[in-house]
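For this depiction, one protein chain was excluded, whereas all remaining protein chains were kept in their positions.
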Amino acid sequence: MKRVDGRTPEDLRPIEAKAGVIKNAEGSGYFKIGKTWAYATVYGPKEIVPRFMMRPDKGILKVNYNMMPFSGQGERVRPGPNRRARELSLVSEKALASVLDLTKFKNSGVEVFIELPQTDAGSRCAGICAASIALADAGFVMKDMVAAVAVGRVKGEVVVDLSYEEEADETDGGAVDTAMAMVPSSEEVTLLQMDGQVTKEELMKAINMGKEACKKIAEIQREAIKNKYAVGDLR
Amino acid sequence: MNYTEKEHLLKSLNAGYRFDGRTLEDWRNLEIETDLISTSEGSARVKLGNTEVLAGVKLSIGSPFGDRPNEGVLMVGCELLPMAYESIESGPPGIDAIEIGRVIDRGIRESKSVDVEELCIVPGEKVWMVSVDIVPLNHDGNIIDAGAIAALAALKTTRFPEIVNGVVDYKHLSDKKLIVEKEPIAVTVGKIGDHLIIDPTKDEEDVLDARLTCTIGQDGKFCSLQKGGETPFTIDEIDQIFELAMVKSDEIRKQL
Partner (left out) sequence: MSKLLIEDKEVVVPGQIVAEGMDYLPSYGTYRLGENILANRVGVVSLDGKVIKTIPLSGKYIARRNDVIIGQVFDIMSSGWRLKINSPYTAMIPVKDGSFEFIPRGADLSRYYQIDDYVVCKVTNITSQNLIDLSARGQGLHKLRGGRVVYINTHKVPRVIGKKGSMVSMIKQATGCKIVVGQNGVVWLSGEDPKLENLAVRTIEKIDRESHISGLTDRIKLFLEEETGTTLEIPKEDLSDEEIEAVNFEDSEENLSFEEHNNNSNEEKYEDE
């Protein structure tokens, strides 16, 4: 069965990824999936405030998710962190932290800023993908990329990478939207959030489809970083 | 840049060059891309050297101000996101961001480039509110000039959304474009020692003694000024800055 935009259930929307796009940053990433774009920049490690957050055994990771004022599907998004943005910052941070080895950076912090100029659906997943490229670009020791994708059920069928239109679908019990992130090499899940109503079987099927999708995404992320170092025009 | 680097820069400026190899009156390379953000009604990306800004326009329906029942509302704001430069902290807009937003806002507002009466839907009741948000992605100085170009370019591509049963339907943009009659260009001239430079980088901004931003329309009329920095200007210097800003604003206008 074809989906509304002609994709098969396993198809991802078109992806474009780049590394090193923001010159001021220690590392940066850009990840565009369908009509959702995410930038991520990494600053640090550095001394961070508040100081009590710093740990004597390893560096800490701080992630900040933000939608630009003109990035929403409807009205202008008021600038500044709202509850949604703060929650997504938190879950993105946890999704990324487990691959990073910050033991060399005790008493310091790494700050990641995820910024979305335009969103359709799957903005937290795109943000995590961009952030993972940025962290690798910044030279951190990390056992793998973190790849993230939304999976779920639309019109009774399990699909990956829901679009905005699919997320809003009300037929056959309504859409189920599950955001997941994965360390592809070890197949460990680092983000899992869901809303909707769904059976265990459907969920497991969705997560397994998400696993394959994450592996594809990780390859695109890795390619993006390699492209930064490709032998291009050397002037 | 520290004080000895500033002395070194002054020596270089005496010889007619800046640290990046430009002369004192050169713009950095300018790139403009428009209509790129589909969730906005108008958008632009401007690169000025390593400075990169996005501008997006969002329209909504609101009530007019009581004293101006026939006019819509145009607002320009700037957010210095912490992604763009290491020392920028997150939180509500700092004073730098507020100044940048207000200077660009004045330039566009006072040039009357957007006819606010055209934004009236029902006099005294419903008008279009036009919000322009400027967001630097990478801050390497002169966000004001780059942001003003981005705001103008974004406004020029703005299309009104459809109104269905009195509610804005953001999914469908109509063919009706926002009319932008004038092209105000901001030129920020910086003063370092006895030298006047345009388009300062972040490093140069750190050691500017003073700056003057002039916004000028294509008719050669000035529509806003903003002096920054602690060092005063002489009347002669202001005269020179005006002359320089007029020439340099034309150079940008040709690239729009």
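Think of it as A and B in the order they're written, each chain with its own count starting at 1.
Operating definition for what follows: a contact is a pair of C-beta atoms (placed from the backbone, for glycine too) under 8 Å apart; a residue touches a chain by one contact, two chains touch by 3 or more.
From a predicted model like this one, the values you see are computed outputs, not experimental measurements.
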item	value
Touch criterion as defined above, residue of A:137, A:161 or A:177 at the omitted chain	A:137
Absent chain, residues of subunit A that touch it	26-27, 44-47, 56, 59, 99, 101, 104-108, 136-145, 183-186, 218, 222, 225-226, 229, 231, 234-235
Chain not shown, touching residues in subunit B	1-5, 7-9, 11-12, 15-21
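Throughout what follows, only the chains that are shown with their structure count from here on.
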item	value
Whole-Å gap separating subunit A and subunit B, where each centre is the average of the chain's CA atoms	32
In the complex with subunit A, residue positions of subunit B that touch it	37-40, 43, 50, 52, 54, 56-58, 60, 77, 79, 81-86, 90-93, 131, 133, 135, 137-140, 168, 170-171
Partner subunit B, residues of subunit A touching it in the complex	22-25, 35, 39-41, 43, 64, 66, 68-76, 79-81, 111, 113, 115, 117-120
